[in-house]
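The complex appears here without one of its protein chains, the remainder shown in place.
Letters A and B mark the chains in the order given here, with residues in each chain numbered from 1 onward.
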Amino acid sequence: MLVVFLVLAFIAVGTALSMLLTRNAVYAALFLVLNFVTVAILYLILGAPFIALSQVTVYAGSVVVLFLFVIMLLGAERMPGGEPLRWQRFLAIALMVILGADFGARMLGLGSLGEIQPSPADYGTPQEIGKILFTQYALPVEIVAIILLVAVVGAILLAKSDQTVGRRRDLYKKD
Amino acid sequence: MLLNEASSAAPVFGLAPLLVFLPLFGLLINLIFGKRMREGLVGLVASLAVGLTFVLALVFAATLAGNPEPASMRFLEWIRIGTLDVNWTFRIDTLSVTMMLVVSGVGTLIHIYAIGYMHEDVRHNDDPGRFRRFFVYLNLFIAAMMILISADNYLMLFVGWEGVGLCSYLLIGFWFEKGKDGIANAQAAKKAFVVNRVGDFGLLMALFLMFRYFGSLDFNVIFEKAPEIAAATPGVLLAMALFMLLGVTGKSAQIPLYVWLPDAMAGPTPVSALIHAATMVTAGVYLVVRSTPVFIEAPVAQAAVMWVGAATAFFAATIALGQSDIKKVLAYSTVSQLGFMVAAAGMGAGVAAMFHLVTHAFFKALLFLGAGSVILGMEHGAEHGKHGAHGGGHHDFDPQDMGNMGGLRARMPLTFWVYLLGALALAGIAPLAGFFSKDEILLAAQHENTGVFILLIVAAFFTAFYMGRQLLLIFFGKPRSDAAKAAVESKPVVTSPLVVLAVLSVLGGALNLPGVFTLEHWLEHSLEHVAPGEFSLATAGLSLAVALTGLFLAYLVYGRKFADKPQKDPLSGNLVYSGMEKKWLVDELYDLVIVRPYRGLADFLSNPVDLGIINNLSAGLAWLMQATGDVLRRAQNGFVRSYALVVFIGVALILAFILIQ
Partner (left out) sequence: MQNVPAEYCLILSGVMFALGILGVLLRRNALVVFMCLELMFNAANLAFITFARIYGSVSAQVVVFFVMTVAAAEVAIGLALMVEIFRNKRSIDIDQLNSMQG
């Protein structure tokens, strides 16, 4: 198990790093897909099959595809010019070091959290999650539904061109 | 408004605050409604206010005649801090009532005179709207003077003291934009105020010492305790008296602080008459006489007062000889006569001092008002002479220069006669008022100190001489200029007060005739140490002879030789006369020794210190703020990434902080 985990971890970190470093936005998106899939497999190991597959469907399947749409729509594969604000790079890296050290210390300070045992049969199954979702978390479900609705409406409104809206208004005025 | 009767005094004394408030009401009416009132009404209101005050003073006098004990009316509780307890208390006793009668009586006459005089003057100076302001100031002055003389403690006296100083400033600088270079009047007013301030400093120091050593500023307390304090710490009492003397030299124009009074002639003539002849300048004399119990305990101070007075009397009389401006002669004469009074007060002859104060008020006011009448006549003559071509303001021709006058006896007969009476009274010719009062002073001096006596006799001689000179130059001989030829007699509203004052100058001697000594008996109840009056025929005869000699000599020098053109004074051409004419260069000396170094210091502190250091300090602070802002501004550069960086730095810091915990 450990070996599998380590391999997956390595891939995850590697893709993340590559996504950071590549100049091409499309490549970054593709690396992100890889990252997502890897994490999904990790979820499987951690005993969350439903979440794992939702991850693949929602994240890797729709979010990144959306990203790719927009990248290609805007033609933003390559960014011209160099990177200004060079000093930021060093500052950011220093920041990361601090953050990382912080996390690490915390983790190690927590003592052993046990090991990941193979999960029981009915842990993390869709039925289990469904049960909790529609009883204990029914209200958040509704709220999230509204959020999604708002997002859809907002996205449509934002993506409408101004001229279209203006023309609409003029149309109404003529009446 | 609690009117407590401190002693079993007559209830009419409860009206005492009206002494101050009647002039104040007059002032307020003129101030608020004056713009819509005719000139005559403004003057009437003001004169009525003072007139009613005079009536009130008469009532008090009548009451006191029946029962001459002093009375105190507490009007307001003013200060009560710690051990300092000062109230606005009115003191009605024979001394203060005497002053009240003089101030309000002469004041009323001068108010009436001023109606006519200012009517001409504001037209001459092209500002008819300023008529009302004059009467507001005059009433304010009367109110302040009343506060001074009716005070029952030194602090209220000081309030009045300062108040009359302020009114003096306002009235001297009444035509503040006129005068030589457009500024001379304002400068004269400033000089009066500043010089008076030096005197006020002295009085204030005396007040501080009084509070420190007596614990109170009430007259009664101080006069009672004076002997014991003097026995315990004689130096303190001496210092107190000497400081008071400094105040007196300021207000009553003695050496060394007399220099403001001649310059104060820049004010309109009624001001000179009221303030600088009859009332304000006598405040110093009143102070000394009132403080007799204090001065008695400090014989050194008394001697100082006496010598200062005598020296001033002599010195000023010499200067008066050389002046060619009609009002300047009278100004120096006032200084000189004040010297007489101050010397008398210093000798302990309080009655003589007060007697001379009263008679001097009569004839000096008369002389000033008469001079005003003469000046008006000259101005009319000048305007007629130019056949109506008059603008307001400045002529090259000076209507006040005696060299331009002459022969006015024919053209202004009434003015001539009253002026003559006033001049003779001043010179000390029997049986006019001045003779009796001056004689008493000379008598006291003779007993006291021969040196002082000689100084005063010589001063009396000079007095007669310069008054004779003035009379001859103005009224006799032939007119020396067109203006004099065309001079016109003044209106009745101007001349009637003159007549009243002339009568008073003639009859004023009756106040304290030898043998009867009315004033002395009257004042006995207020002053404790009154020397019994005497009459010495020898001294009287001597003073009369001196006066007559002075007049005769003046006639010899000035009476016969004047032609009909302005010419130099017959006495001029020698060094002594130049000195007298140039006031012995005292003003120039003060300028050199005091004013210039002070100016230099002020310049130094202003430019390098204030502008340089302090200004730059605050400017530097502003620069610092600006520079800091400039630096901090760099953080707002509009780059999203740097903002995000800052956010995450914050997060990292907080996490690190929690970690360290």
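To be clear about the criterion, contacts are C-beta pairs under 8 Å (C-beta built on N, C-alpha and C of every residue); 3 or more make two chains touch, one makes a residue touch a chain.
Note that the structure is a prediction, hence the values are computed from the model and not measured.
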Practice task
Write the list of chain B residues that the hidden chain touches.
Solution key: 633, 636-641, 644-645, 648
Fill in the blank from the handout: Note that chain A touches the absent chain at residues 1-2, 5, 9, 12-13, 16-17, 19-20, 25, 28-29, 32, 35-36, 39, 42-43, 45-48, 50-51, 54-55, 58-59, 62-64, 66-67, 70-71, 73-74, 76, 79, 81, 83-85, 88-89, 92-93, 95-96, 99-100, 103-104, 107-108, 110, 112-117, 119, 123-124, 128-129, 132-133, 136-137, 140, 144, 147-148, 150-152, 154-156, 158-159, 161
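Throughout what follows, only the chains that are shown with their structure count from here on.
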Exercise for the section: Determine the centre-to-centre distance between chain A and chain B, using the mean Cα coordinates as centres, and give it in whole Å. Expected result: 98
Fill in the blank from the handout: The answer for chain B against chain A in the complex is residues 639, 641-642, 645, 648-649, 652, 655-656, 659
Exercise for the section: Spell out the residues on chain A that touch chain B in their complex, using ranges where they run on. Expected result: 85, 88, 91-92, 95, 98-99, 102, 105-106
